[in-house]
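Only a single protein chain was left out; the remaining protein chains are all shown in position.
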Amino acid sequence: MKTKTFAIGGIHVDKHKISSQSAIQELALPEMVYIPVKQHIGAPAKIVVKVGDRVKVGTLLAEADGVLSASVYASVSGQVMKIEEVNSGQGYLETVITVKREGDEFEESMDLSDEIVREIPDNKEELLKIIRSAGIVGMGGAGFPTPVKTNIPEGKSVDTLIINGIECEPYLTADSRLMEEKAEQIVIGTRILNKILGIQHAIIAIDENKPQAIARLQEITKRYVGVNVQSCKSIYPQGGEKQLINTITGREVPSGKLPLDAHCVVQNVATVYAIYEAVQKRIPLFRRVLTLSGNADLTPSNYLVRIGTPISFILHENQVNMDNVGKVIAGGPMMGQAIAALEAPVTKTTSGITVLSAETADKPETSACIRCGKCVDACPMGLMPLNIRAAVEENDIAILKSLHVQDCILCGSCSYVCPAKIPLLDYCKIGKYELGRQQKAK
Amino acid sequence: MYKISTSPHMNSQQTTQTIMRDVIVALTPAMLVSLFMFGIQALIVLATSVASCVFFEYFFARRLKLKNTTSDLSAVVTGVLLALNLPATMPIWMTVIGAFMAIVVAKMAFGGIGKNIFNPALVGRVFLFISFPVQMTTWITPRFMDFFNIDATTAATPLNILKHLGAGEQLTTGYWDLFIGNIGGSMGETSVLAILLGLFWLLKQKIITWHIPVFYLGSFAVCMFLSEIVTGAPRFDVLAHLLSGGLMLGAVFMATDYTTSPMTKKGKIIFAVGCGVLTYIIRVFGSYPEGVSFAILIMNAFVPLIDKYCHQYVYGTGRK
Partner (left out) sequence: MISALLLNIIVLCAIAALAAIVLYCVSQKFMVEKSPLEEAIFETLPHANCGACGKAGCQAFAEACNQADTEAFAQLFCPVGGNEVMAKIAKLKGMNSTQKARTCAVLRCQGTCQNAPDKMAYTGLKSCRVANLVMAGRGGCPNGCLRFGDCIAVCKFGALSLNPETGIPRIDYQKCTSCGACVKRCPRGLFEIRPIIDGEQVYVACRNQQKGAIARKNCSAACIACGKCSKVTPLVTIDNNLSYISSDIVPQEYGQKLADECPVKAIIYRTHM
């Protein structure tokens, strides 16, 4: 199979996939879970339980409020203790529903057996409804409600469904493990999406450094006509939506437009697995697979975790040596968010927890720009980060606009490669902020 | 208290210092050849040049209250490049003046590393070349492995001979001697082999891309080749021109200097072709036999303009 890649930029990062051989294990259950009502892009879900209510695993806690929203389910059985605003990992307040665990009881409607259900319901509307009610959102990190993404509006057409099995973030292996262990379920989930979109074909894109996952899925897809596996060059940010579309189809998403405008729908493998569970097994989204890894003193693992589990609990279960921890990141080290409060819960979009040791937690000291142009070569969007930096320092909005700063996908390649260690991405962020603010003012 | 910061939380291992270290490694073959060929005199010029470059950078950074940047090794690179552009017989005090021009006038006066418009080593060389033309063009014949022999036998460089080659005459120096560096000339420019080894290292370590060396040498060769076809004169011998003089050193180490070359691939190609054509014009029509330093310095002046007009293609804006 020919390995494909995207046309512009890209960088080679140190992979550190130290947890790739550890099988997914179910994490012990915490005493308390904290379930945020907003784990997605859009309106917070409307709370439907009261303090004191008894809930089971899979009981609806908060219902989607409008189209751009997603329902939230209880991930443990027990009693609703509090509904309050608490500090999130970054210190901002968010509304969470606290459930105290008692035992582990499931809603009866769920099918928890390991048996693979292959027969797919035929009704497109019915399928969309199940996905909507299961509260599924893009689990790769963006958190965009999946039903909105798969429901094609009038006047748009889709000819390519891409399943994103690329995990270009260093350290993270959750998706790769999922593809190895739940290969057929993912293919069935892909078939469900095929049905909803009304197209016959789908491409599962996997990066070339996961030969086991590629082999496993190739074997399975022999039995599913129309679903193909595509090996992609292991280069960052191959898993970016815009880059992956370019890799697979050679097309580009027009500036400021959505993948739909390139006639593509891209879904992450974890999302596809959640779709399989929701449609075939009637299991709403109450758990996810995540990687715990990093260069701190820990055991690299892949866990099946209940949503709402505090990150501190996961670290404790793994017996992470907390003395040498400098930074805890929700997500991978390239695009993840550093968190200050470890009580912050795992959400639908937490694909991993990266723990960095104290020595590597600080940003490196910067020196003068030597105009090497490495950031220009690295940028997968073809931007010129060093010029953006100069424009930000001059606060010249017109130049920022001409430099297309709003097209930045925040992948951080520029900051990563810079030999002077200038935080170029930070300047791009300021540029986007200033440009956005000025456009809002108009 | 755990740290909070913006992404990315990882950085590449490459720093300005490691880049400069790789350039020094790439220059090592040329330095070794100069030591083998020109003995202790070469060592003196090299040591003087590097030491004075580092001293000037340190001293003026302190005077101008700038951050001390000597540890990034860029001054060492400038010192080595300057030395390799000088003849081995260069008096010490002249080398120091060259280093002063390179570091203080061409680099620190513009604000230090990354802000200079012209290649510092070339500014130093051209200043010395104009001020002390006799010393700068007194070439001695190489004395292989004869380390302490300082009896100078002066010799004309192949380029000089080439320039004044009449019809029917032939260059007496063989291509092989030109290739390995068994000729008179500046310390570092004689051995094409050593420079190519350096180029290989720079490309392998991804310090530079192939665009500038290839397009520089290519455009120069094309111009020479066309002249050779049209006139048939032996003074347009393409291979001899490519192998002699500072062309290789310039194309590999001088024109590829980050700060004074364009950023985008398109810009690099325009810059390199400009350098190649200018070198050809100066070598053929100018009064100097050599034109590499002037060609690169002239093109350096155009870099801001090239950078202004050569932007990357931005994803999703539609290729024309």
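Observations on the model:
For clarity, chains are labelled A and B in written order, and residue numbers in each chain start from 1.
We take it that a contact is a pair of C-beta atoms (placed from the backbone, for glycine too) under 8 Å apart; a residue touches a chain by one contact, two chains touch by 3 or more.
These figures come from a predicted structure and were not determined experimentally.
Taking every chain of the complex into account, the omitted one touches A, B. Residue in contact with the omitted chain (choice from B:T6, B:T28 or B:T137): B:T6.
Residue A:Q337 is the one among A:N295, A:Q337, A:S367 or A:N387 that touches the chain not shown. Even with one chain removed from view, chain B keeps its contact list with that chain: residues 1-6. Residues 85, 87, 90-93, 337-338, 340, 361-363, 395, 423, 426-427, 429-430, 433-434 are the ones on chain A that touch the missing chain.
Note that in this section only the chains that are shown with their structure count from here on.
Inter-chain spacing, taken between the CA centroids of chain A and chain B, is 48 Å. Here chain B touches chain A in the complex through residues 1-12, 14-16, 18-19, 67, 69, 72, 74, 112-115, 209, 258-259, 262-264, 311-318, going by the rule given at the top. The touching residues of chain A, counted against chain B in their complex, run 8, 11, 13-14, 90, 170, 242, 246, 252-257, 325-329, 333-340, 342, 354, 356, 360-364, 367-373, 376-377, 379-384, 386, 404, 407, 410, 412, 415-421, 423, 425-426, 429.
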